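Have a look at the structure below before the remarks.
Heads up, one of the protein chains got dropped from this complex, but the rest are sitting where they should.
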Amino acid sequence: MIRAAIVGANGYTGFELMKLIDAHPYLTLTMAVSRSHAGTRIRDMYPPLGFAYGDKCFEEADTAAIARNADVAFTALPHAASAQIGGELHDRGVKVIDLSADFRYDDINLYESTYGVTHPRPELNAAAVYGLCEVNRKKIANASIVGNPGCYTTCSILPLYPLLKAGVLSPNGIIIDAASGVTGAGRKADVSYNFCETDGSYKAYGVTTHRHTTEIEEKLRMGNEQFRVTFTPHLLPVKRGILATIYADLIPGVTSADIDNAYKMYENEKYAVALGEGVLPEIKWVTHSNVCAFGYKIDKKTGRIIIVSAIDNLIKGASGQAIQNCNIMFGRYESAGLPLIGSYL
Amino acid sequence: MIRAAIVGANGYTGFELMKLIDAHPYLTLTMAVSRSHAGTRIRDMYPPLGFAYGDKCFEEADTAAIARNADVAFTALPHAASAQIGGELHDRGVKVIDLSADFRYDDINLYESTYGVTHPRPELNAAAVYGLCEVNRKKIANASIVGNPGCYTTCSILPLYPLLKAGVLSPNGIIIDAASGVTGAGRKADVSYNFCETDGSYKAYGVTTHRHTTEIEEKLRMGNEQFRVTFTPHLLPVKRGILATIYADLIPGVTSADIDNAYKMYENEKYAVALGEGVLPEIKWVTHSNVCAFGYKIDKKTGRIIIVSAIDNLIKGASGQAIQNCNIMFGRYESAGLPLIGSYL
Amino acid sequence: MIRAAIVGANGYTGFELMKLIDAHPYLTLTMAVSRSHAGTRIRDMYPPLGFAYGDKCFEEADTAAIARNADVAFTALPHAASAQIGGELHDRGVKVIDLSADFRYDDINLYESTYGVTHPRPELNAAAVYGLCEVNRKKIANASIVGNPGCYTTCSILPLYPLLKAGVLSPNGIIIDAASGVTGAGRKADVSYNFCETDGSYKAYGVTTHRHTTEIEEKLRMGNEQFRVTFTPHLLPVKRGILATIYADLIPGVTSADIDNAYKMYENEKYAVALGEGVLPEIKWVTHSNVCAFGYKIDKKTGRIIIVSAIDNLIKGASGQAIQNCNIMFGRYESAGLPLIGSYL
Partner (left out) sequence: MIRAAIVGANGYTGFELMKLIDAHPYLTLTMAVSRSHAGTRIRDMYPPLGFAYGDKCFEEADTAAIARNADVAFTALPHAASAQIGGELHDRGVKVIDLSADFRYDDINLYESTYGVTHPRPELNAAAVYGLCEVNRKKIANASIVGNPGCYTTCSILPLYPLLKAGVLSPNGIIIDAASGVTGAGRKADVSYNFCETDGSYKAYGVTTHRHTTEIEEKLRMGNEQFRVTFTPHLLPVKRGILATIYADLIPGVTSADIDNAYKMYENEKYAVALGEGVLPEIKWVTHSNVCAFGYKIDKKTGRIIIVSAIDNLIKGASGQAIQNCNIMFGRYESAGLPLIGSYL
């Protein structure tokens, strides 16, 4: 068994990791670390985890203890804090999969200007691999530290990457209009996320300023320093799931055959599913699943392609992709312990 | 025009009062008082109120100023604080409709043991009238201070009162199993009421201990000091509305004709609607309306009556009934400014 | 009192009209016509309407009877059927406000190709006025037949019209990414709209093919026959409300001052509210209200403006605007009987 620790286990991604690890054939949870809840029984915070973990408690962030007890650590702390403790664990020989933004960027200046912090471990950042499994699988297999991608970014990059690489889209003027469930905001005592303020409503937020914009731009720019996307997130009255509706201008003459051809890159993938022309996913197709599914339509009138892409923000957009990265890093079946069929209901 | 002030205007009942007052033919809002938000524009907290109130701000709790500017004050502060400021306003000649529990109880000891506070104005409590309009209309007309009933209590008492008064129910063993929308908890930054923790779920709370139990018991005991009800509230994943399912043993021989006869007490009422045998209301019938609607079924197998009663907790269960009390106190049409048709959608 | 009939009263827009008419100071409902439900009590279909209308029943579509009993008819039938019966009523001297698409288009060919029907009364269509109140108020005042605008179209046209008229936007490449509540689909026994299939999910639909596209294009083209928009509707798990997120390229040099200046056209409007730069409405600001509210942000990086616009699809997007048109046509206060403050909760 691979011994796993979660650092920052009290958030929603921590909950999902504990759930996935319990059902995983090769992983076993040795430590659930939470600085704010050390000593509390996990089940007192998340009662259903008691069905599997009994009276197990959250523990202190003691890196020496973690290093003795874990082969891999999933770190999910606020920006900069995550790199700090992830770095210490890495120094002690633990493989690290970081769910914060700390190890996602190649360009550390872009990271620092986006997140408004100084990176505590720039040298480690240089060694880290961006954990978008379907794109970076080989590098991930050899990595000792992985920056797990953001939720909106996974949902946006997976369908766009093959098309931009194949040169069938104009890189100018791409718009990503996306909507996320409320778990995307994390576990927060904030009146804005109170049921009464959220249910029955819908809103845009972070318009022109959301931090995932630069992550998307860096991963899709393909050498073009002027590459810019317009990214508008919205808050859906659902608990989980992201749907991105993406608008791009096709290079004149490009047909659906060219699009489908570019997507052949994913033909053997289980978790990046190109549905083809005219089949557009709904959020319920992928909730509680590790699948990112996407389809498209071409609007001949305007020469645009409209791509619709869906993921579960907590699974493929966070904890599921983290497990997938772990499976790759340890050379196990990549699909071990990962849910495939969306909940639909 | 009757000049109205709201004290504690920043909560959800305050919002509803401001909305109702704007649409009311005889009431005008002169002051919206909020100790915590004084100086803030109302629209910065509740943007749709800006469509009616423009840049109007919340104001300080200056009782002299309120007394100069208001004929009536709706007080909606935490227990004891509400009686304190309501009392001061009453001393200055303002009519007071209090939405807290402070002026609801005849038995001040029962109030104090239920709420764990000392009543700041016991002499005023003695003069206050319990504002259950359909039952206490005449007293309300002459009152200068009214204790506006609780939400669960209004929904429970209105259908039970006529039956207990007519002696068709056994007073022993009544069970009130009720479910409320999340606005019942007020406007709170509490992770328990986060959308992610509430949507798609359902739970009982306050089992055997909810404070509305003693209010229900006092108003229905009819001289029987041993009268007790079992009251179990639940939290629904809806924003507003209460449905109470009430179980009681019929006195042997009682028929639906006897029940309907007892409900004739409400035959001219607009906001207490007895639907009759076999017609059971749903929450959507009364949301955004001042109506309390109820129906019943008789279970011959067990000799029980099962009553289902519905209200909007923010309207008939709080702000709407407060306006109804105000209309009565000022001798206006009782239905002025009160919504009748439930939103359904 | 103005005597009103509703033809096709059994749908959700019929329900909202009956609710609005009951609370209207000058309108009285004389006939609620439903071919499929004639003879059924209204309250058996919509129980809360019973609180106001008692045992009133739906009636047959007898145009002679309607003409005797009504000064105005709100027609809300399927396409072509609505024009047919609306036309007959108009012939008999009844003013007609039609909620279908039948009288919305200037270009009858565009109507016919969009809806796939032959217009039964082309000569009446030529006389009809497009009932977008804030734009066509004077024409509406003199009209005897009005085509009430679509829901998505109202939400899209109101914020775009002043900007296109002022020439501050490029007419090329406008994208309208919109999301609607499920009432937008009408009252349907269709498993796709079952709660289990809709709650917790989100999807795009009608991508590149939605019929409101041509209505938007016709009303915004301003003489430019090549004017095209990309319109993508989505289905939200909410009952009511539309939010449109609109992307357009600014003419180089245009600033927020120019935008605000264009929106001065609405400065005295109650139901078209320009919130200004950086204030973006949420659906809950306008539900159960007749307001269309919109704000915007400018993305300097890409030279785009992003406008967010919100309405209640059943009120400003249908029945409320119909009442507003009626008020204008009969020379009454335009705001009579129209709700202003969004429900928020």
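We just call them A, B and C in the order they show up, numbering each chain from 1.
Keep this in mind: contacts are C-beta pairs under 8 Å (C-beta built on N, C-alpha and C of every residue); 3 or more make two chains touch, one makes a residue touch a chain.
Note that the structure is a prediction, hence the values are computed from the model and not measured.
Screening A:His24, A:Arg121 or A:Lys239 for touch with the missing chain picks out A:Lys239. Among B:Val238, B:Val254, B:Val291 or B:Ala322, only B:Val238 touches the chain left out of the display. Of the options B:Arg3, B:His79, B:Arg92 or B:Lys203, the residue whose C-beta touches the omitted chain is B:Lys203.
Looking at chain C, the residues touching the absent chain are 12, 181-183, 187-191, 193-196, 198-200, 237-239. Touch with the hidden chain on the side of chain A covers residues 12, 15-16, 18-19, 22-23, 46-49, 51-52, 183, 199-200, 239-240, 270, 273, 281-282, 284-286, 288-289, 291, 293, 314, 339-345.
Counting over the whole complex, chain B has residues 173, 175, 177, 179, 196-197, 199-204, 207-208, 228, 230, 232, 234, 236-241, 243, 245, 247, 280-284, 287, 297-299, 301-302, 304, 306, 308, 345 touching the chain that is not drawn.
Assume only the chains that are shown with their structure count from here on.
Ranked by number of C-beta pairs in contact, the top chain pair is A-C. In this view the innermost chain, defined by its CA centroid being closest to the centroid of all protein CA atoms, is C. Rounded to the nearest 5, the angle that brings the Cα atoms of chain B onto chain C is 180°. Centre-to-centre separation between chain A and chain B, using Cα means, comes to 46 Å. Separating the CA-averaged centres of chain B and chain C is a span of 36 Å. Distance between chain A and chain C, defined via averaged C-alpha coordinates, is recorded as 39 Å. In chain B, 12, 183, 199-200, 239 are the positions where the chain touches two or more neighbouring chains simultaneously.
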